Each structure stands twice: as C-alpha cells, then as structure tokens.
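The other protein chains are all here in position, but one chain of the complex has been omitted.
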Amino acid sequence: MSQKEKKTNRRDFLYTASYTVGAVGLGAVIWPLIDQMNPDKAQKALATTEVDITNIEPGKEITVLWRGKPVFLKRRTPEEIAEARSVKMDDLPDPQRDEERVKEGKDEWLVMLGVCTHLGCVPLKNKGDYKGWFCPCHGSHYDVSGRIRKGPAPKNMEIPKFEFVDNNTIKIG
Amino acid sequence: MSDKEYQPKSKAGKWFNDRLPLLTLGAHLTDYPTPKNLNYWWTFGGILTFCLLTQIITGIVLAMHYVAHADLAFASVEHIMRDVNYGWLIRYIHSNGASMFFLAVYIHIFRSLFYGSYKSPREVIWIIGLLIYLLMMAAAFMGYVLPWGQMSFWGATVITNLFSAIPLVGDSITTWLWGAYSVDNPTLNRFFSLHYLIPFLILGLVVLHIWALHVPGNNNPVGIDIKKPSKDTVPFHPYITIKDTFALLMFMIIFAGFVFFSPNVLGHSDNYIPANPLVTPAHIVPEWYLLPFYAILRSVPDKLGGVILMFGAIFILFVLPWLDTSKVRSAVFRPIYRQFYWIFVVDVLLLGYMGAMPAEGIYLVLARVGTIYYFLHFLVVLPVVGLLEKTDPIPLSISEPVLSGGAKLSMAKKDNEKF
Partner (left out) sequence: MRSFSLKKLPVLFFIFFLIINHSFGSEQTKPIKVDWSFKGLTGKFDRASLQRGFQVYKEVCSSCHSMQYLSYRNLGEPGGPEFSKEEVKAIAASIEIEDGPDSQGEMFTRPGRPSDKFKSPYPNVNASIAANGGAYPPDMSVLVKARPGGSDYIYSVLVGYEDPPEGVILDDGVYYNKYMIGNKIKMSSPLMDGIIEYSDGTEASVDQMAKDVTTFLSWAAEPELEERHKTGFKVMVYLILLTVLVYLSMKRIWSRVDSEE
C-alpha cells in the first residue's frame, strides 16, 4: 500500500515539475516576442533635442519635435505668469502650482509636451476658455500654465525633462 | 450532418471520400435543410462571406504595391492610384469594401436582434459572430492607418491612447503598442503586419460560425424550432444559393455605385493630407461604422470612465443571450419588445450621428441620453420586458395550421409569399 502511494506521489511530482519547467520555457520564448514591440535601441537613442530660443518674443511660442511628439516652448508675458499664479488650487482638477511647472528664475519659459493627456491630440494655442490651449479632439481646456481646467483630460500637460544649457539654449530630454 | 449517409457515385470519389470525407461535407452543405420562410434579411450571411473574400483578395493585391514606411506609405498609395494597372479600382474596392462590410454586418446583427437568433441554442454562434465583429473593427482601424494621412495618424493616436487610461500600466502598454514614444514608423509597420493577419483569423472564425450554425440549424422569421428535413425546409442548394445570389447582386449594385461614382464619400478628406505629427485636424472623426462607440466614449467627462463604457458597450453584447429573459425568439410575436427594438435602432443611429458632431452643447447632452439608453436597453428593458410581456400565440410550424391564434397563421403565410 505505502509502496503504491509513494509511486503515485513521485509520479505527481514528476508531472508537476514537467508542467512548471515547460511553462518557464514557454514564458522565456514568449517574452522576446512581446518585448520586440517595445521601442528599439535606435528609438531610445533619440533621447535629447537642443533648441535655440534666442528669437522667441515674449507672448510667443514655438513647437519643436522631440521623440515624435510636439513640445511647446512658450515665453510668457509677466501678465500671463501672474494670471497662472493667481489660480486657486481648488479650481484645478490636477492641482499643481505654476512654480512647479517651470525652472526657478526662468519663470517666463514654459516647456511642456504639446500632447493632450486625454487621447494624445495636439492642443491649439490661444484657444479655449482659459487663454491657454484647447484640444480640438474632445474639448479639453488648458490654462496658460498648461494645466487642465475643463474637459475629459485627466492631467495637466506633461513637463518633460529639460534644462537650460545657456541663456539661449534649452536641452529637452 | 444529414441523416442519410452520403455515398459518392464514382469509384474514385468513394476512394477519396473514404480517406478525406470532403465530398460528404460538400453534400452536407448542398443538402443542408434550411427553413423555407427565410426572408431577405437572412441573405446577409452570404453577402458577408463575399465581403470578406473581396477584402482578402483586393488586400493581397494591394500589399504587392504598398510600402509600409512612414516616409513612403502615402506616396505608395498615390502610386497605386496613378501608376498601377487598375490600381485605383482595386484600392477603391478595398476602401469602400470596408464600409460595405460593416453595413452588411450591422444589418446581420440587427436581424439577429429582431428575430432572437442569439437565443438558445445559438449562443455560441452569436459569440463567435461578436468575436468576428471585434476583429473586423481592429482590422478596419489598422487598415485606415496604412495610407498614413492625417486621419490615419490621429485616429491611431486617439485609439492607441485609449489604453493609456488603464491605471498603472497604461502608459507602458501604449508605448509598447507604438514601439516608439508616439505613433511612428514602427507603429505603421506592425499595423500593416496585423492588418494582413486579421482577415485570416476572421476567415477561421467564419468557418466556426457556420459550423456552429449547422448544429442547431437556422433560426427563421417565426422563430420556432422546426423538424429537419421536413415540409418546412428546403435544401440549401439551389433554393438558398439562388436567393443569396440575387440579394448579393443587389448589394453589389450599391457597392459598385460607391466604387465608381462616389468613391470618397465614405472617407474623410483629411486623409488625403499626409500625416503631420505637429498638427491635429480640427475634427477627428472615425469612420462612420465606429461613430456610435465614439459618441459613447466622448459622452463621459472622465477618461477611464469613457474608455470603460465604450468597451462595455461592445462586451455587453456577449452576455445578451442571458440578459434577454424571454423564451420567445422572434419579435414578430413580442409586441412590447418590438417597440423597444425600434427605439434601440433609433438610439444607435442617434449615437452615430452624435459621434460625427462636435462634443459640445446639445450634441453632448443627446449623446449622454443616448448612451444611458443604450445600456438601459440591455440591462433593464430586455430582462424586464422578457418577464412581463404577454407574447402573441406562436404557430406550431411554418406551413401547418396553428392551434390557437388564427390571425398569426395568415401572418406566417404572408412571410412565405415574400419569396
């Protein structure tokens, strides 16, 4: 009797072990097939872009392409900065102070991904109810700090990693 | 399979059939007993098979000339339109064919909804059909991306961004789908690969769909079970084949009307502008066949909520056979359900209309009403009506007199006169 039980146990173990080892192998085969769809090495290498900002007048903005996405560089007027800072946090769906969205001492420069956080369209400048941007796809309104104010977008427009190389050059990424 | 065991007449035929019973299968398909009262709404199965084959054949040919690269795709489509022999014809058949395919599939689905074809014992047919519908939407969406026009690019951006609504892993999934940090060349390339694959998956599911249909046999406008074969049935060939052919020809006339005389009316003019990642078109509108779902997506002010509701609108169809509590299949004998059916049709058309309009003001309000009703129809109307409704008397067979409700007999007869 006990002899037989032992046999059964050993057999069960063998089966379980086979399944497990087999599953690990299958997973190891599937992973490269899934991971090949992630951005490749050439894509990842396109990490930084340098932009010359000498010619941007206050109140104007330019758009540059970074990693296939538009980046808005806006040189804000003092009035616009004041307005962005006068907003009460309670009025913001995604509360964030304007100071957190710019580099200290370079308050006039707003550098952000020109991508609506709803479904990825490019918002139009100087449109919408809050004098900032308006996304034509599904009607999200952003303020002059690029923060979401109204509409289906859940978050403020993203601030990418960027730095001032010197007074006239911004490096994005 | 039919009751009589099929025996090939020739010796060679018997030899082959014993090894691979293809001839038996052929005989089954030819003799397959079909209710004789099927009306023209039942011809769309055949029409859809035609649509699928048309898309596959024209698609394979287009792939011989198309280049799936962000810098070349738009130009290669123009090359097809201008230089390839009959390229314009093949491309217009393919692009309008997608719309015709969806037109047919919607009629097919709404036929099923009216006559209760999704009910026991045909739930599996219904579910396979929905899987086909889902794959069709995926194929159509990816196909629309391939010309790499403005609508291609921004449609792809909006749809792939739907996945970014998933908490925690959403952004990683979106990047994974793109193969880049935005919709870009890798995205186009993989969409082309998948666009080529999906029709063959659909073809496989169509075989299962028909197989599952041949187990219980066709539903019919009266919705009752019928003995097979009997006085109520006719062999599939030549009766149904000729009728399907006639309906298919009518369908092809409309199809040809689009292809030859108005080939771009179903498309969007923005897609003749090459993709530009810096500028979003003022109005992003999906193809007409996706508009109702688009309206549902936009009617919710919350991103995740909108995405959930949009997918929910499709997935709720999968449990439809269990939401409808009525045992009576055909709406012909369901006076209350019949009313709600037409309200539902109007609701879906309304949602489609709202999907094409800007999401603001009265349109947004109506889209919300439409969305709420869409779900009410499945979650409340169907279960409740099924329980409370007093159905009309049902005939016992298609051709024999009924026990009760003489009026209905004449109605069943009237069906037959249709042929």
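Here the chain labels run A and B in written order, and each chain numbers its own residues starting at 1.
By our rule, contacts are C-beta pairs under 8 Å (C-beta built on N, C-alpha and C of every residue); 3 or more make two chains touch, one makes a residue touch a chain.
No experiment lies behind these values; they were computed from the predicted model shown.
The chain not shown here makes contact, within the complete complex, with B.
Shown as candidates are B:I273, B:I336, B:V369 or B:L396; the residue that touches the absent chain is B:I273. Of the listed positions B:C51, B:I159, B:V234 or B:I394, the one in contact with the omitted chain in the full complex is B:V234. Checked against the full complex, the one of B:W211, B:F260 or B:W322 touching the unshown chain is B:F260.
The chain that is not drawn here is touched, among residues B:W88, B:F163 or B:Y196, by B:W88. By the touch rule set out above, chain B reaches the unshown chain at residues 36, 39-41, 75, 78-79, 81-82, 88-89, 92, 103, 114, 221, 231, 234, 238-239, 242-243, 245-246, 249-250, 252-253, 256-257, 259-261, 263-266, 268-270, 272-274, 282, 285, 288, 291, 331-332, 338, 342, 349, 352-353, 356-357, 399, 411, 413-416, 418-419.
Basically, only the chains that are shown with their structure count from here on.
Note on chain placement: the centre of chain A and the centre of chain B lie 36 Å apart, centres being C-alpha means. Across the interface of their complex, chain A is touched by residues 154, 157-158, 160-162, 164, 175-184, 186, 190, 277-284, 298, 300-304, 306, 358-360 of chain B.
Against chain B, in their complex, chain A makes its touches with residues 34, 37-40, 43, 63, 65, 67-70, 115, 117-124, 135-139, 151-154.
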